[in-house]
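Removed from the display is one protein chain of the complex; every other protein chain stays in position.
Letters A and B mark the chains in the order given here, with residues in each chain numbered from 1 onward.
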Amino acid sequence: MTPESILPLELRGVCLSIGNAALIRDVSFTLQTGPKTVILGPNGAGKSLLLRLCHGLLTPSAGTVHWHGAGKTGAARHQAMVFQRPVMLRRSVEANIAYALALHDTAKPARGGLIAEALAMTGLAAIADRPARVLSAGEQQKLALARAWVLRPQALFLDEPTASLDPAATHAVEEIIKTIHTGGCKIVMTTHDLGQAKRLADEVLFFHQGRLIEQTHADSFFEKPDTAHAQAFLRGELLWQDDEPGLR
Amino acid sequence: MIGTATPAPAAETFITLASTTSTDNSGLYGFILPKFTKKTGIAVRVVAVGTGQALRIARNGDADVLIVHHKTSEEKFVADGFGVKRFDLMYNDFILVGPPDDPAAIKGMTDVAQALRRIAQAAAYFVSRGDDSGTHKREQELWRRVNIAPDSRSDRWYRESGNGMGATLNTASAMEAYTMTDRGTWLAFKNRAHLALAVEQVPPLRNQYGVIRVSEKKHPHVKAQPARHFVDWLLSDEGQKAIGAFRVNGIQLFHPNASR
Partner (left out) sequence: MLDFSAAFGKALSLVISFDPDLAEIVALSLRVSLSAVFFAAVIGLPLGAAAALYRFPGRRALTVLLNAFMGLPPVVVGLIVYLLLSRAGPFGVFGLLFTPTAMIIAQTLLIVPIIAALTRQVIEDLWKEYGEQLRSLGATVTRAVPTLLWEARFTLVTAILAGFGRASAEVGAVMIVGGNIDHVTRVMTTAIALEVSKGDLSLALALGMILIALSLSVNATAYLVGDIAHRKQMA
């Protein structure tokens, strides 16, 4: 019995303030199953915060984050997130993946097979017994993906997943992301790397100073962005959150 | 080698005896208690603390029998209903010990009170128990007898350790000071550096021990029957003989004096 789809994800009037600072201002958009969504924007635009709001790690100060299927807890079970710096337990590669399964009370006999699949998908089968903490950054990030994917999420959030990796590892991670997407998982990702965005994005959400400036198909965004902000950003001129187009 | 020489009690029944460290440290209990246990199968567990604490433990009903050496407190214990009856058990005597070079020139004197007066006059170091124990109260009575009231705040030579007899002797040894002790503790004491016998009173300055059974009326849980056995034995010929037979370096430490 396939679970009901938790998408589309709808944000309406979402605001986030911490102390006196308004970090996310009145953001509304909808994410559909299908396209790989990449969130772009200068530093401090609020991209990471937005991901966490979608994933449920943060609660908005105002507005709603609404998944289509099931209640709040039901949706949470079908999502996963990969962070810029992977956080691994002091256990083996295999045990880290098993931990995710244990948390969701997966039947014990089924676990072995699921773990093997996740290891194979990410190319980690050879080092399944190695302590996770001694892996290279690239291998740990692959492990994070394996751990996220083993529960077959419907939506996968990635916060700058390759920012700390070398080009070879970056490429490997991008391939894994594509494979996960092909399997039917919604990808929502932030990145600083415009080249990566061009390689992966089907849809772009462009943020600046906590506001959603544009939501368009990737092709039209990169070739002919609508707003001055986006144009400045693609020229490499809009780098910090306080920048305005034309300042540089 | 360590502790006292009592063999591990195999007996199931045991009673708790609250007594003083000086009595226990002398080795007396290690000598006489095995005889009692062998005869009756009753083990005696000795909790050796300061006089005040021993009385408190017995008062609370945490012990079955009490042996201390302060008659006034013992009589009050019985009068308050916590003890059944007080019996004279045994006595030893108090002596003065101090630095071998004897700065107060009291060696060989036969009157402890007068010797104390000389110590005060010479302002020679003196360590007092300072803990309201039987020994301490006796010391204070002797100072009063010669009209001296030493005050550790104003008299630099008078120090109060606030501790048991062993600790006080250690302090006296380290400070090269005089102190008053019971002969039992002194003979068994091993840290004799800088200490020697100074004054033994003639006739001896008696330190009387009393034994009391904790009342089962106040404390119904007390092991009255075995405790009665024990007290009877102590007061009997056999018990009294055992007390008298105990020697350290050939010297008899305790003189049995139970009346019948």
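Note that contacts are C-beta pairs under 8 Å (C-beta built on N, C-alpha and C of every residue); 3 or more make two chains touch, one makes a residue touch a chain.
Source: prediction; values computed, not measured.
K.L.:
Using the touch definition from the top, which of A:Leu23, A:Val38, A:Ala100 or A:Val188 touches the missing chain?
P.N.:
Counting the whole complex, the residue in contact with the absent chain is A:Ala100.
K.L.:
Touching the absent chain in the whole complex: find that residue among A:Leu7, A:Leu23, A:Val65 or A:Met81.
P.N.:
Only one listed residue reaches the unshown chain, and that is A:Met81.
K.L.:
Check the options B:Gly166, B:Pro204 or B:Gly244 and report the residue that touches the missing chain.
P.N.:
B:Gly166
K.L.:
May I ask you to list the residues on subunit B that touch the chain which is not drawn?
P.N.:
1-4, 6, 8-9, 16, 21, 25, 30, 45-49, 59-62, 164-167, 169-170, 173, 188-192, 219, 221
K.L.:
For subunit A, which positions touch the chain that isn't shown here?
P.N.:
52, 55, 57, 76-77, 80-81, 83, 86-87, 89-90, 99-100, 103-104, 131, 133-134, 147
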